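Right, I'll just put the structure down here and ask away after.
A protein chain is absent from this complex, but the other protein chains hold their places.
Presenting chain A:
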Amino acid sequence: MATLFQGVGAVTPFSASTSLHSNKLHLPPRKSLSLSESRGAIFVHRSDARLNLKPATPKQDLLIPNAIATKGDTSTPTKSGHELLLFEALREGLEEEMERDPRVCVMGEDVGHYGGSYKVTKGLAEKYGDLRVLDTPIAENSFTGMGIGAAMTGLRPIVEGMNMGFLLLAFNQISNNCGMLHYTSGGQFTIPIVIRGPGGVGRQLGAEHSQRLESYFQSIPGIQMVACSTPYNAKGLMKAAIRSENPVILFEHVLLYNLKERIPDEEYVLSLEEAEMVRPGEHVTILTYSRMRYHVMQAAKTLVNKGYDPEVIDIRSLKPFDLYTIGRSVKKTHRVLIVEECMRTGGIGASLTAAITENFHDYLDAPIVCLSSQDVPTPYAGTLEEWTVVQPAQIVTAVEQLCQ
């Protein structure tokens, strides 16, 4: 498996082993307030304002990050950890890795002097120089190919697409060279590249700048895809992606860059192939990732008020799916709802539906419901754009129908 957490232990709910037998987790019992006492290197941080009053079994003593962006941490008197925004978390992860390994370099449009279109690389060019944080011309195919060629020799480049949609121009390089070179060279060359950038539907950015490329890239063999959704997992996944020997595509979302969260001071690296349990529950499993996680959590509030108990899992790893976590959840709740931002046809949800049906068909009490965006180019008008994307009210309705 790819690299695991060092330091904070309680983030990913399941241990890294893929054995299906370990049902016991050895985590400290949950306290209702965050701790700063250290037992070895294990910290449990909770930064959401709500206190979850349901007593949880030790097995599900898990990190629940804030469901709503930028709420004050009134319930966390501790001073350990530091608060930052998601793009700062990405930058921190990037900077730590650049510090640690001189082969790590960044290339992309406006990453150097401008500091990155979303400020993820701000200050890095001044610190590390123009060659290590390289400003490229507007030629995605060329600089992605350049990153791949550099990775073949042992450098660890991070290619930033200013917007994921622009990487369609680099599809040839990503599919044919990035994904395939390790295989066609018989293992001679590894491509430890990270391709990252913001995607997803923003606020009236127009059709071409609101694309969800994970659905196009998911078939490419040889690459891994992850999607971050909180500052905590953004930093952890960024570090894991850089350390991975495989090519990794890290999907960020345009609207999530200003999320604020308190993250630990210690170094931690998350696992690239694991999903995150956001909210344990009993009645229905809701699988989601990236921005839709927040819509789901909003819907979850309403659902809880109505008496439902949804289990929310942020799948994080888009390729390969963490079928272990997902399977455990399905076996418990027997109902699945997938909420995603991809289009209906050929999206991540479609593949996930197929994967769950194939593997866990016997455990399902109802057909899998998949809520995705409409199969239309994203319109500019605000109201239309809202209807393209899944909204919390639709999630609530879907759960109600599913649970009948």
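General remarks:
Operating definition for what follows: a residue touches a chain if its C-beta (ideal position, glycine included) is under 8 Å from a C-beta of that chain, and two chains touch if they have at least 3 such contacts; residues count from 1.
Convention: contacts and distances are computed from a predicted model.
The subunit not displayed here is recorded in UniProt as "Pyruvate dehydrogenase E1 component subunit alpha-2, mitochondrial", chosen from "Cell cycle control protein", "geranylgeranyl diphosphate reductase", "Pyruvate dehydrogenase E1 component subunit alpha-2, mitochondrial" or "Cytochrome c assembly protein domain-containing protein". Note that of A:Gly112, A:Gly145 or A:Pro310, the residue touching the chain absent from this view is A:Gly145.
Interface note for the absent chain: among A:Gln188, A:Asn305 or A:Thr345, the touching residue is A:Gln188. Listed residues A:Thr121, A:Gln173 or A:Ser372: the one in touch with the omitted chain is A:Gln173. Residue A:Cys105 is the one among A:Ala89, A:Cys105 or A:Val336 that touches the chain not shown. Of the options A:Thr121, A:Asn163, A:Gln224 or A:Ser290, the residue whose C-beta touches the omitted chain is A:Gln224.
Of the residues in chain A, those that touch the hidden partner chain are 1-2, 18, 105, 131-132, 134, 141-155, 157, 172-173, 176-177, 181-190, 221-222, 224, 244-246, 273, 320.
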